[in-house]
Structure formats: structure tokens, C-alpha cells
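One structure is given below, represented as C-alpha cells, and several questions about it will come after.
Only one protein chain is missing; all other protein chains are in place.
As written, the chain order gives the labels A and B, with residue 1 at the start of each chain.
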Amino acid sequence: MSWLALLDFGAVMIFALTGALVASRAQMDPVGFLFIACLTAMGGGTLRDVLLDRNPVFWIAQPTYIAVACGAAIVVFFTAHLLESRLRTLLWLDSLALAIAVPAGAGVALELGAPPPIVILMGMITGCMGGLMRDVVVGDVPVVLKQGELYVSAAFGGALALWLTSTYFAPDVPALVAGAAVTWALRAGSLAFGWQLPTYRSTPPKS
Amino acid sequence: MSWLALLDFGAVMIFALTGALVASRAQMDPVGFLFIACLTAMGGGTLRDVLLDRNPVFWIAQPTYIAVACGAAIVVFFTAHLLESRLRTLLWLDSLALAIAVPAGAGVALELGAPPPIVILMGMITGCMGGLMRDVVVGDVPVVLKQGELYVSAAFGGALALWLTSTYFAPDVPALVAGAAVTWALRAGSLAFGWQLPTYRSTPPKS
Partner (left out) sequence: MSWLALLDFGAVMIFALTGALVASRAQMDPVGFLFIACLTAMGGGTLRDVLLDRNPVFWIAQPTYIAVACGAAIVVFFTAHLLESRLRTLLWLDSLALAIAVPAGAGVALELGAPPPIVILMGMITGCMGGLMRDVVVGDVPVVLKQGELYVSAAFGGALALWLTSTYFAPDVPALVAGAAVTWALRAGSLAFGWQLPTYRSTPPKS
């Protein structure tokens, strides 16, 4: 199995865990768990594959991904009540999934020979859109857009790091590792220490 | 016309009725009726076709579908005020549309030779995503995700029944009928008798 497929598996599994946690917070039934878990786990990568016209879409080519996502959802259904804080667990798992999905997305685009802006955008789309779909469908405020947190920015930083590493230093594994590390460091720093970019605040016109 | 195309027509027409009913509850203008009706009617099947890379998408290949959806929306615009309860009508029509769309989606995937998990997922996607788009766009709580009701589960059951029938008993029409019957029985049972799966309820940790 290629490194990229392995990353896709990791991202699918961890995103499925976050989807199932969201389902547990919404008190859904087991099939609802599976549905939200699959949507979250496969949403970003599916969008990437449709946009890049990769046929077939990754989970149609390899239905094992679906089994992995469903397995993760079932585990959460039976264990979520053991967690002290589902929201904290959710946010930290989500940060891991993001850190894996960003290089998975950017790496695929790189392999297809896409130009740099597309490589970076595909990393961001694969990382962010699954979680966004999860939150929009359930009706939560999207984690992706929460004020005063790095999320899309972390994905951007990671995808940029991957592209820079692969172009100026070493492709393949080192680039993937750099992408994951930078994404996770930025996102985790934001969760743990409140790192953020200045947000827009309207100031009175200078008259 | 093939049986699958006939099912697509039926699902498009009935989903369009539900979309127009939602538009009437939101007091939209006639073009809003057409828009939501088309989104609901064509959303699930479009997603199926894009994911399976069927070209062209069914309503682009055959624009009659659009006329059917628009016709249904116009009928609702002029008759919705005659209904005693728009919400009940909406839910029951939606259950019929689901029961038709699930075998329509699963049948297409089966015909293309997709593996079992993809057949089942395509049935669920075709059945559930149109109604989900309708509710997310209008800002309602998605019927698909309503707590304590079978919906995604009914779609799953129906798609599974279709696949089992077609594999172990008889393909084509009997399988499509089995898929529709199981989907509708589960969904209608849930609406009429409150059938449900146990939902997730957090219990205190076992210490």
C-alpha cells in the first residue's frame, strides 16, 4: 500500500471517530452514527477526487475505507460515555485528522502534477471539507470557521510546508511528514495556547 | 423506458412535491418553489451520478426530468392550501419518494457492477441526500436526522434487501420491488407506530 493510501486510511478512521462523537452529542441512533461518520470521513477526499476527476472516487475503488469508518463509528457508539469531555476529545481528534488529511490531499494533487496553488488548495479542501459537512449537516457552528482559532490557516500552513519541502528539499515521505507536522503544530497550538491570527474588527473610518 | 428510468421519474416527481411543500411552508414565490423542488428531486440522483462518474448526469441526458419536477412544483403552488396538514403530507410523500429513490440508486450501481457496499451506499445516497439538501438549504432540521425515527436506517434496510434479493433470489424487477417495499415498510412503520432503533444515551462512566 502506498504512503498516500495509508494517510487516507488514517484520516478516514480519525475523522469517522469525530463524526461519531458529533452523532453521540446529537443522541442519534446507530445508523445515524454510521451516516455522520462516513460523511465526515469521506467528504473531503471525495470532493478532492471529484474536482481532480480521479475515477473512481477512493472509497468506490477500495470499499475497505467504508468498513474502517463504520468500525470507528461502532467503537464510539459503545465507548463515548466513558469519555470525560466529548467536546475536548472531539476537538483533539479533529486536529489529528486534519493533520493527516491535509498531506493526503496535497500529496495526491502533487502526484498528479498539479500546479502549486492547486496542490495547496487540495490539501485544504481534503482537510477542511469533511468536518465542515459534518457540522453543517448536524446544524452546529462549523469548527472550521470558529472565530479566533487557527483551522483553515493551519491547513494552509501545512499544505504550503508540504509543497516547499517537496520542491526544495525532498519529495515523498519527508514532504508528507512536514505537511502533517506543521498542520498539527499550528492547530494544536491554537487549541492549547490560543494561537490566532488577528481577526477582522471594524474600526471607525478615518474620517 | 427501463425500470430504473421509471423509478427515477417516480422519485423525481414525489421528491419535487415534498420540496414544493417545504417552499410553501417558507412562503416562497413560484420560482422559489421550482428551485427547491428541483434541488430536492434531482439532488440525490445527481450526487449518485457524479460519484459513479455516469456521464451525462441523468437530468442532463434527459431534461424531461426537469419538466416533471417543475410540473409537480406548480401543482403544489396552487393546491397546497387545500391540505389539512402540510407537515403530515410532506412526511408521508417523503417516505414514498425515499422508497422509490433507494432502489433507483442501488439498481444503477448494481447495473454498473459495483461491489455490494457501494450498491448499498448508492441506494442510501440517492434516497437521503435530496431531502437533506432541501432541509439544509431552507434551514430546517433535516428530516433525515430526526431523532428517534428510522430514515437512513430504512434506506439501509431497503438497499440491503435489494442486494440480497438480486444476489440470492432474482435480479431486476423482484429486487427493485423488494428494495422499495422494505424501505417503505420501515419508514412508514416509524412514522405510524414510532418504530425506532435505540438512540445513543450517555450513561455515567462505570467508575
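Here are a few things to note about the model shown:
Keep this in mind: a contact is a pair of C-beta atoms (placed from the backbone, for glycine too) under 8 Å apart; a residue touches a chain by one contact, two chains touch by 3 or more.
In this text, all values refer to a predicted model and were calculated from it rather than measured experimentally.
From the set B:A23, B:A41 or B:L145, the residue in touch with the chain omitted from the display is B:A23, counting the whole complex. Across the entire complex, the residue among A:V136, A:A170 or A:A192 in touch with the chain not shown is A:V136.
Mapped onto subunit A, the interface with the missing chain covers residues 50-53, 114-115, 117-118, 121, 124, 128, 132, 136, 141-142, 144-145, 147-148, 150, 152-153, 156, 196-206.
Looking at subunit B, the residues touching the absent chain are 23-24, 26-35, 38, 46, 50, 55-57, 60, 63, 66-67, 77, 80-82, 84, 136-139.
We adopt the following convention: only the chains that are shown with their structure count from here on.
A straight line joining the Cα centres of subunit A and subunit B is 29 Å long.
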